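Here's the structure, in C-alpha cells; my notes come after.
Missing here: one protein chain of the complex. Every other protein chain is in place.
We call the chains A and B, going by the order they appear; numbering starts again at 1 in every chain.
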Amino acid sequence: MPKNKLSVQLNVEDFLPASDAERESLTVMRKSVGFWKDGIRRLKKNKISMISLVVILLVFILSFIVPQLYPYSYEQQIRGSENLAPMHYSQKEITAMDSGESVFPHILGTDNLGRDYAIRVMMGSRVSLTVGLVASAIILLIGSLYGSIAGFFGGWVDMIMMRIVDMIYTVPDILIIVLLSVAFDQPLKALAQRPGFQWIQLIGVNLISIFVVFALLYWVGMARIVRSQILILKEQEYVTAARALGASSGHIIKKHLLTNCIGTLIVTTTLQIPSSIFTESFLSFLGLGVAAPMPSLGSLASAALNGLQSYPHRLFAPALMISVIILSFNLLGDGLRDAFDPKLKD
Amino acid sequence: MSEYLVNIENERLSFFTPAGEVKALNDVSLHLREGEVLGIVGESGSGKSVTAYSLMGLTAFPGRLIGGSLQFNGHQIEKMTEKEMRKIRGNEISIIFQDPMTSLNPVYTIGNQITEVVMLHTSKNKQQATERARELLTLVGINEPQKRLNQYPHELSGGMRQRVMIAIALACEPKLLIADEPTTALDVTIQAQILELMMELKEKLGMAIIMITHDLGVVANMCDRIAVMYAGKVVEYGNTDDIFYNPSHEYTKGLIRSIPKLTEKEHNKLIPIEGSPVDMLNPPAGCPFAPRCRACMKICLREMPEYTDITDIHYSACWLLQKEEFERQLSQKGDA
Partner (left out) sequence: MAKYIIKRIAMAIVTIFAVATVTFFVMNMVPGGPFMAEKAISPQAQAALNEKYGLDKPLSVQYTTYMKDILHGNLGLSVKQRGRTVNMIIGTKFPVSARIGGMAILAAVMIGVPLGSIAAFKRGTMIDNIIIVFSTCGIAVPSFVVCTILMYILSLKLGLLPTYGLGSWKNYIMPVMALALYPSSYISRLMRSSMLDVMGQDYMRTARAKGLSQLVSIFKHALRNAILPVVTYLGPLLAYTVTGSFIVEKIFTIPGLGSEFIGSITGRDYPLIMGTTIFLATLMVIMNVLVDVAYKFIDPRINLK
C-alpha cells in the first residue's frame, strides 16, 4: 500500500502553488436545467411518445380536416351503391365514369344504405375524439374545482367532501349511465322538439346523458389527485409562512403550483382522454351513444357484427381506428409522466 | 496468511450508468484486524458505503468490481460465487443500515425477521430460533422481548428498530459487523445509546466493526483506526490519535477544522471546506481534492498523489509530503 518510491518524475516547478485560474479550470459543473425545458427535452428523447404524438396529430387531421374536403358526406345515401366492397364501383358509377365523370373511389366500400364507409369511419373518429376531449375537459374542470376546495379548506369540509367521493367511487358507473340514458330518453326527446334545442337531435339524447354522467361521476379520480397536490402545497405554504417571507409566499405558491400541480394535471388529463373515449365507444356499441345517422366508432363496430363474415373490413376499420387512438393517447400520457417525474432525473 | 481479518487491496469499482462510467472506487486499500474498530469517514459520494457493500458482494446494479483483491476471514471475496457469498452473509459478516424505518419489512413481525436469519444459517428449528430471537432482543437491550416478537416494525420507535437490526446482524455471531451510518437517522440521545450498545457487544462477542460515517464525533470515541475517503480514494489512514492530533491531508484537516467547538467564542465563524464535491463521471486527472485545497500546487492538478508513510501506521496521499522529501533530497544533492 503506502509507497515511498515514486513512479513519477518530478521537478521543482511542480511544487509551485497552483493559481486560482488553474484550479477553476478543473471544476466542471453540471448544467442545471429548468423544470419545463428538462421535461420537454426528455419527452423529445422518448421515441415512442414522439411517434404517438405524430399519430395523434394524423388522427386529428383525418377526423377534422379531411372530412371537410371529402367528396362524400356521412349521411349521404347513394342509390345503387349499397354494400360495395372496398375500392369497387357500382354499376351506376361505372357508367358515369365511362361517360367522363370522375367518381371518387370508395376506399372502404359502402354500407348497406349506400353510404361511403371511409367518411363514416372518419366522422365516427371525430365524434369519439370530441366526446373524449369534451368529457375530459368536464372532468378536469369539476375535479380540480372540487379537489381544490376540499384540499384548501381542509377540516370537516374536506372530510365530508371526501366521504362523498368515496361513495361515488363505489357506485358502478355503467349502471348509472344506462339508467340515466333510459330516463333522459323521453324528456330530452320532448325538449328537442322545442325551438332552440334542435341541436339535441343532432347530437343525440344518449350523448347528453353520457356527458351528464361524466359530469356526475367520473371527476372523482381527478378530484382526489388535485386534493393531494393541494395538501402537499399547503405543507410548503406553512413552511414558507414560518420563514416569514410575507408577500412572496403567494408568488412561491404560484410558482410551485405551476410546476407540481399542472404537470400532474396534464398527465392525468392525457390519460383520462382514452378512458373517456373507451367509455363512449362502449356505450355506443350497446346502442346508448350518438343517434343515427351520426356514426361513432362504437356504433359502427356494433353494426358491422351482423355482416362480419361477408364484410369484415366494416368491423376492422373502426376497431383499428379506436385501438390506435386509445393506444397513442396512453403511450403519450405514459411518456409525459416519465418525462416530468423528477425521480427519474438522469 | 493474514494477520488481518479484512484486507482490501487496490479495489476499483465503477457504476456503468446510461450517463457514463462513474468511477466510484479508484484504487482503495484498507485493512482491519480481528476485534478492531475501523472508522471510514467521508462525505456523500466518497465511496465509503460502496467499499463496505462490495465486501459483502452487495454492490447494486449497475455497479461492478473491476479490479483489486478483497480478502475477508480467509475468503477471497471477488472470486466467490453468489452461492458461497450467501453462506457468509448474515453469518460471518453482517451489516446494519442507515435507516431502520425502511430496512425492516413492514408486513412481517419482528420475530419472523429475526428467526429467518437464525434458521437460515443454523440448524435450529422454529422453536429454538424463537428462543434465540428472544435472547437476542434482551442482548440488545429491548425490554418485554416476547411482546416485541409479535409486533410489527411500525409499532416500534426508531431506536428500537435499530436495536432489532443489530439483533438480526448479530444473530449468528459474525466476525465482522459493518455499520453504515447507523445513527444518522436517529435522535442524538438515542445515537449515544446505540453506539454504547455496539461497543458493549463488540467486547462481549469479540467482533470487529467497520463504522461508516460522516460524523467525526462518532469515530473519535469508538474507532481504533480511521480511514478518510474522498472521491473514491483513501486519502489518509491512521490511528484515531494520529488523525485527530496529527492530521496530514488537507481534507482531513478541513474536516477537523470544521467541527464547531464548544470552547469557541461566539463570534468566530464556522470554517467550512470551500468548493463542491467531485463529479464522479469526469474525475479530474490529478488529486481529486485539488480544486478545493488551499495548498494546491501545480503537480496536484496533473498527477494523482502517491501514498507517503508518516509513521508505520499513519499514511496519507498528498504531494505536500513529497515536497518535503523532494526538497530534502535536493539539498542533499546540493551538499554532495
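FYI, a residue touches a chain if its C-beta (ideal position, glycine included) is under 8 Å from a C-beta of that chain, and two chains touch if they have at least 3 such contacts.
Owing to the predicted nature of the structure, the values given are computational and were not obtained by experimental measurement.
Only one residue from A:17, A:154 or A:187 touches the chain missing from this view: A:187. Of the candidate positions B:63, B:90, B:232 or B:247, contact with the unshown chain belongs to B:90. Across B:43, B:78 or B:99, the residue that sits in touch with the chain not pictured is B:99. Among A:81, A:229 or A:281, only A:281 touches the chain left out of the display. Within the entire complex, the positions of subunit A that touch the omitted partner chain are 163, 166-167, 170-176, 178-187, 190, 274, 278, 281-282, 285-288, 298, 301-302, 304-305, 308-309, 312, 315-316, 319, 322-323, 326-327, 330-331, 334.
Touching residues on subunit B toward the chain that is not drawn are 56, 58, 85-91, 94-95, 97, 99, 102-108, 116-117, 120-121, 152, 154, 165, 168.
Everything below uses one rule, namely that only the chains that are shown with their structure count from here on.
Subunit A and subunit B, compared by their mean Cα positions, are separated by 51 Å. Remark: subunit B residues 9, 18-19, 29, 275-276, 279, 282, 284, 286, 290-291, 295-303, 306-309, 315, 319, 322-323, 325-327, 330 touch subunit A in the complex.
Against subunit B, the residues of subunit A that register as touching in their complex are 1-4, 6-8, 10, 12-18, 22-24, 26-30, 346.
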